[in-house]
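Removed from the display is one protein chain of the complex; every other protein chain stays in position.
Per-chain numbering from 1; labels A and B assigned in written order.
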Amino acid sequence: MLMGDKGCRRADRVTRRSVLAGAAALAATSCGPRSASPPLRFWATSYEGDYAPHLMTAFTAATGIEVDVQSIPSTAAHEKMLTAFAGDALPDVFALPSGWIGEFQMIGALAPVPSPDYVADVLPPALALAQVKGRNFAVPWSAAPQVQFYRRDLLRDAGYETPPDTWEAWREMGRTIKRRRPDEFVFLTLLNWPDTLFSMLYQTGMTMLRDQDTRGNFRSPEAESAFAFYLSLFTENLAPRALSTEVQDAFAAFAQGRYAVWPSWPSLLLDLHRRRAEIPRERWGVARLAGPKGPGPTAMIASNVVVSARTAQPQAAWALVRHLTSTATELRFQQLIGNLPARASAWASPQLQMPVLRPFAEQMRQPAMAPKIVEWERIQIEVQLVAERVVRGLLTIPHALAAIDGRVDQILAKRRALVEAGRIA
Amino acid sequence: MGRRRTRAIVANSLVALLTAVTLVPLVWMVTVSFMPRGASSQFPPPFWPERWSWENYYELLVRREIDGAWFDYRVLPALGNSLLIAVLATVLGLLLTIPAGYAFAKLRFTGRERLLKLLIAGLVVPGQVAMLPLFLLFKELGLVNSYAGVILPGLAGIFSVLFVRQAALAIPDEMLDAARLDGASEARIFRSIVLPLLAPITVTLALFLFLGSWNDFLWPLIVLTDQHKYTLPVAVAAIVREHAQDGELMMAASVVTTLPVLLIFLPLQRYYISGLLGGSIKG
Partner (left out) sequence: MSSQERTAWLFTAPVLAIIVAVLVLPVTLALALSLTDYSIYALADWDNVRFVGLGNFQELLRTALFWRALANTALFAVLGVPMAIGASLGAALLLHDTTVRWKALWRVALFAPYVTSVVATAVVWRFLLNTRFGLINYALSWLGLPPVDWLGDPHASIPAILLFVTWKIFGYNMIVFTAALSAVPQDLMEAARLDGASRWGRFRHVTLPAIGPTLLLASVMSVAGFLQIFAEPYVMTLGGPAQSTVTVLYFMFDEGFKWWNLGQASAVALILFVLILTITFVETRIGKRNQWL
């Protein structure tokens, strides 16, 4: 028994380098009784974590490998994963948003994707988001571009079939709706959700960082216009001065008609399905977000599956990645939680031809490319914090943009030093 | 007499009112936890469930699949972890600090006074200063994400040592010297004379340690990364961050976290409160 285990582990190590791990390959190298190996550990956030166990049944049935799924809160995911890495407690496989791949790759947390065929069929924008300097450390799982969900009934009452696609007209629609329903808001964008503001910034086509991504570049007319537009939604009372901790149930608020437009993600499709009793299908629709002169690139969160560099079971881990990112599994996940597949072949499926998905598909062809630096996650949060202060009347826009540049330069000081020393590119 | 009577009525009803206000959050926590999902989100807020329902507890502790989603809050394992960690922290804490406190009070050894001064000075060091390097140390030692990693920092019980010392000071020296003259070993003196005398404050200290460990949040939050090892407060904080809209469910989680300590505290409150008085007056 003991001998068998040792031999098994050695085989693992050899194959890690040479063999393209896959469910089939794994089935061929049978290693003693299945129950003897510890279950694979898998982490994901929010719905992906809540529903992932459904994807594991097929995997366990095919390979005999048990998977222990943990769903971690998205607001605490970053620190959980970093401390887990530092404490050598990362799971074998985990889901990582594209913005964090560079960071986790740099600290050495990620195993490189063993073969290009893992990502062969992935949509180019999703792959572009996931790659680090052209190398693959993550297999894209789903792509979530920001779009808007709107209340058909409320818009129709105000004389709109669909939301207009330029900022000016979009805001004008907001005013019209507000006039008819002065006690309610129009846009559901909360003060600690950075993505709507960032979509607006991306739509202006601005470059947010300069000098090899070592300094802030927010003091620009583009940023000013995006901030001014963002601010106007609040000063005109079209959006609430509220944080997510206050709006206890944003979905219920949308369903009760307290908001007419919700810039959000594909994951909302799941809520709309699960809670269809609260808001019937015919009352909502999806459209691309309005831009300064028509739709443009918006924030996109791509979810990826990665393998920990220190996993003890690389073969099984990669087999799980293969399973999770297969066309069939991605389609199943789409059905379950609305996640949009990252695999191109999945989009050929009739399941994805539903009209409601068309805005997502269009938006996905125009993703915004966030700077791939370790500090980006933090910069986004800090920019939003400054924006919140602008909305609350504590700062003017020019002061805010100067403050952002100052803060960004501060955050990037270490990176700047390392770039100047030639230690990182 | 009439004035005294009025005063009695006023004072007693004021106390009763204050107590009622203080207990409202706890009672409300319990009643809401028995309301069906969504029932508490109304105005005016209901205080009493129209229909008593176990569904929140069922979902929290038992049920795993809701609308096709798997919700495994791992509350029962967290309860187990909390119990295990609190019991271990209490037992080890007692084993470490009771002899030490006695030694500082009654045994003569070189450097005693100086050490004592250092210990008292150490009381003002906030534990958080040590946390960051401690994490790096534990990382090197492989103690991150382990029960030992959670328990160890709590064992540096300066307060406990001083607390025991304070109580042990009251033991008459003649009693110990008499035993020594009779040829009893120090270990024997400790076991058969000192320990029985310290029994009441041992209960007090055990309560302090248990509650302290049970309610500890920041360090377990940092050092535990695997949900299977979460303690209750960490697990509840994680659930709140993700499922805050489910008010009734959150209340059930709070009840599960609060109830065990109240059950332990209530019968033993006499020890707790008397210990608190002893410590604070002389301290």
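Going forward, a contact is a pair of C-beta atoms (placed from the backbone, for glycine too) under 8 Å apart; a residue touches a chain by one contact, two chains touch by 3 or more.
The structure displayed is predicted, hence computed values, not measured ones.
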Given A:Met206, A:Ala242 or A:Ala312, the one touching the chain that is not displayed: A:Ala242
Touch criterion as defined above, residue of B:Ala103, B:Ala167, B:Leu205 or B:Leu224 at the omitted chain: B:Ala103
Interface with the unshown chain - residue positions in chain A: 75, 78-79, 82-83, 85-86, 103, 106-108, 191-192, 241-243, 245-246, 248, 374, 378, 385, 388-389, 392, 394, 403, 407, 410, 413-415, 417-418, 423-424
Touch list for chain B against the chain that is not drawn: 4, 7-8, 11-12, 14-16, 18-19, 22-26, 28-29, 32, 40-45, 47, 96-97, 99-100, 102-104, 107-110, 112, 115, 119, 122, 124-137, 152-153, 155-158, 161, 185-187, 190, 211, 214-215, 217-218, 222, 232-234, 236-237, 240, 244, 247, 250-251, 253-255, 257-258, 261-262, 265-266, 269, 272-273, 276-277, 280-281, 283
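Here, only the chains that are shown with their structure count from here on.
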Averaged-CA centre spacing for the pair chain B and chain A, given as whole angstrom: 39
Touch list for chain B against partner chain A, complex: 41, 67-72, 135-136, 138-139, 142, 144-145, 222-223, 225-228, 238, 241-242, 244-245, 247
Residues of chain A that touch chain B when the two form their complex: 41, 46-47, 50-54, 68-76, 80, 83-84, 86-89, 245, 248-252, 274, 336
